[in-house]
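One structure below.
Removed from the display is one protein chain of the complex; every other protein chain stays in position.
When the chains are written out, they are named A and B in that same order, and each has its own residue count from 1.
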Amino acid sequence: MTTLSDAGTDGAAAPRVDRLGVVIAILVAVTLALPFATFRATRIASGTGLRLFDALPPMEAAAVTAVLIAALVTAVASRSPVFRLVLGALAIGALALGVGAAGTHLTPTDNPYARIAPASGFWVGVFATAMLVTDAMVRLKLGPVGRLVALVATAALIVALLASGAWSHLSLIAEYRNRADVFWREAINHVVLAAGSLAAAVAIGLPLGVLAYQVRAVRDPMINVLNIIQTIPSMALFGILIAPLGWIAANVPGAHAIGIRGIGTAPAFLALFLYSLLPMVANTVVGLTGVSRAVVDAARGMGFTDRQRLLQVEMPLALPVVLTGIRIVLVQNIGLATVAALIGGGGFGVFLFQGLGQTATDLILLGALPPVALAFAAAVVLDAVIEISGKGKA
Amino acid sequence: MIELSHLTKVYGDIPVVNDVHMEIESGTITVIVGTSGSGKSTLLRMVNRLIEPTEGRVFIEGNDVSMMPAHELRRSIGYAIQNHGLFPHWTVARNIATVPMLLGWDRKKVAARVEELMELFQLDHAQFAGRYPHELSGGQQQRVGVARALAAKPALLLMDEPFGALDPIIRAKAQTDLKAIQRRTGTTILLVTHDMAEAVHLGDRIAVMDGGRLKQYAPAADILARPADAFVDDLIGSLDRPFHYLTLGTVGAAVEPGEADGAPLAADASLYEGLGALLWSGRKTAPVVDAAGAPIGRVSLDSIAGRAARPR
Partner (left out) sequence: MIRPGTILRLIVFLALIAFLAAPDRFAGLLAPLTNNGAPPIYNQGSLIDLTLSHLFTVAVSTLAAAVVAVGLAIFVTRPAGAEFLALSRAVVNIGQTFPPVAVLALSVPAMGFGEAPTRMALFLYGLLPIFENTLVGLSTLPPAVVEAASAMGMTNRQRLLKVELPLAMPLIVEGIRLSAVIGLATATIGSTVAAKGLGEVIVAGLLSNNLAFIVQGGVITGVLAVLISDGFQAVARQAAKRRGARPQTET
């Protein structure tokens, strides 16, 4: 790693003022100036933006403002990562509770159709305080276990907020309530699609990767073909697969019965499976070729059969890289499964595209936020697993 | 004349270079020798301000180097390091031409200089000018690195373990070549190494460093004969000391009148070579010839041995 500071000047002394802190502070100040919540008389009426003190009763508004200002000051003045983490987390908490309270406060008792939603101020505030928290966590250099704990804690807090009804007056939750059973049905579809295609990709991609590693002649053609598949835009691949699958459904006895159709889950599943092959195969090859030659030679010399060597020596050592491939596939597939809704594959995309069609922000959020959260959680969990599995192996 | 005036460099709490003061005569080769961590590389880098001193100054011909823009200073000082740092995306010719082009020389002058240097370093211009560094052998890369350092005819050349990556056979030749080039061009050379033999072979004066401090700064003979302290003594090594000492003298200086049998020794060969030749051929004496091949006398084991003893 180049030490750029050595090679140029002699390494500038750390600036007195934390410029990242200043940026965050400016954003927090902007938060206070922008509208905090939007009030709409009905679902499709246009909304009015309300600033913090208009959206909340004075006590609550003052409390939120105080916490935000404390976070602002911490961002600029404090260098301690722990302090910044705590203040940042408190600020996010204040914003989350505040917007829920705004929902309660602003809902007129006589108008059950009114909709209250977070406005730009809220989002800017969340972004700024999330930056503060993320920066603090990075500087704390938490290990994999620490990050998992942070993830679980955050998830628990969100679940608690949802369960306690703190957010129950927000339009997003109202939207969810209107279609709760569909939501969970599509959630299951989404997860099954993403995880199922991952499982299939591991089951087939891993052996293919081993084959590509062992048989040199197969390696380049396979990777080239998979590369081509990977480059094809998702909607295009979904579309192209409809024709052959439709033909199979029509002409192969029994295919229709087990669920193979031209549209729906089948082409989506097949497409996701195909998209998962390149990362699986490529990472398996890279992982296996990355095992030190000396170790492989020693294993051979000690009398392992080829199969024993593969299973007991090479694969375990290649595991972190293979797991990285799995992580890539899972995150990718959670995202792609969202697009599957376009060809009838279900999943959270259903709400996302419905929302786009109706220009309903809350529906869009209902369809977009869960996959984002799932993908993020999957990445954190798998990264932690990879780091743990890689310890002591290098 | 280069003056390193009370140079100190502190990282955190640790003085990596601690109050080093030395004057280097122009046109000489000075070798800074020490173990790793002695601060020798840091000291070198303070001369061309790749590292800025915490305290102290460097004066080149009376000018304080901190008074001019760093990049201008560096264009007047040659720099060659162990991993040579050749630019992988430029050809050999373009690499060598780096500093002249930064200085704005015109194209013809640059091209002529590149050709001149490649010849000096025995790199066939037609074959190598258009090659890329990764297409060269280690020895060739090292020569291009030094050629690049000398391209703009600097008065001062800084070298950090320039021969470290070469295998021993090539290394000896590279050292000899460097000495010859230095004698021709009169460039002042400041060279850092951990190899005492290299220091004795190359250095007009040797500076021994340990733990950031300058332990001794003297001609090679003095360092060998009168080491300043136990550390310097250790560095030389009791096993090799007499042999290092012998590399400093020539056969011609020990010649006595008389005749002898067997293969002759050249008068300008080192006493070390002479001793080796005598021992291996099992002789007590050997004839000595001058540069033209004419006999001028003989040299004996005894006279060489006498010169290997610690000077009083």
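Here, a residue touches a chain if its C-beta (ideal position, glycine included) is under 8 Å from a C-beta of that chain, and two chains touch if they have at least 3 such contacts.
The shown structure was predicted, so the numbers you read here are calculated from the model rather than taken from an experiment.
Listed residues B:Gly12, B:Gly62, B:Pro88 or B:Pro168: the one in touch with the omitted chain is B:Pro88.
Considering B:Leu50, B:Val92, B:Ala174 or B:Ile236, the position touching the chain not shown turns out to be B:Leu50 (whole complex). Of the candidate positions A:Ser78, A:Thr104 or A:Thr361, contact with the hidden chain is made by A:Thr361. Remark: the omitted chain is touched by one listed residue; of A:Thr134, A:Ser164 or A:Gln214 this is A:Thr134. Between the chain not shown and the residues A:Ala77, A:Ala243, A:Val295 or A:Leu311, the one that touches is A:Ala243. Chain B meets the missing chain through residues 48, 50, 71-76, 79, 81-89, 98-99, 102, 132-135, 148.
Not every partner is drawn; the one left out touches chain A at residues 1-9, 11-12, 14-15, 18-20, 131, 134-135, 137-139, 228, 231-240, 242-243, 246, 263, 278-279, 282-283, 286, 324-325, 328, 331, 334-336, 338-339, 342-343, 349, 352-353, 355-356, 359, 361, 364-365, 367-369, 371-372, 375-376, 378-379.
Criterion: only the chains that are shown with their structure count from here on.
Separating the CA-averaged centres of chain A and chain B is a span of 59 Å.
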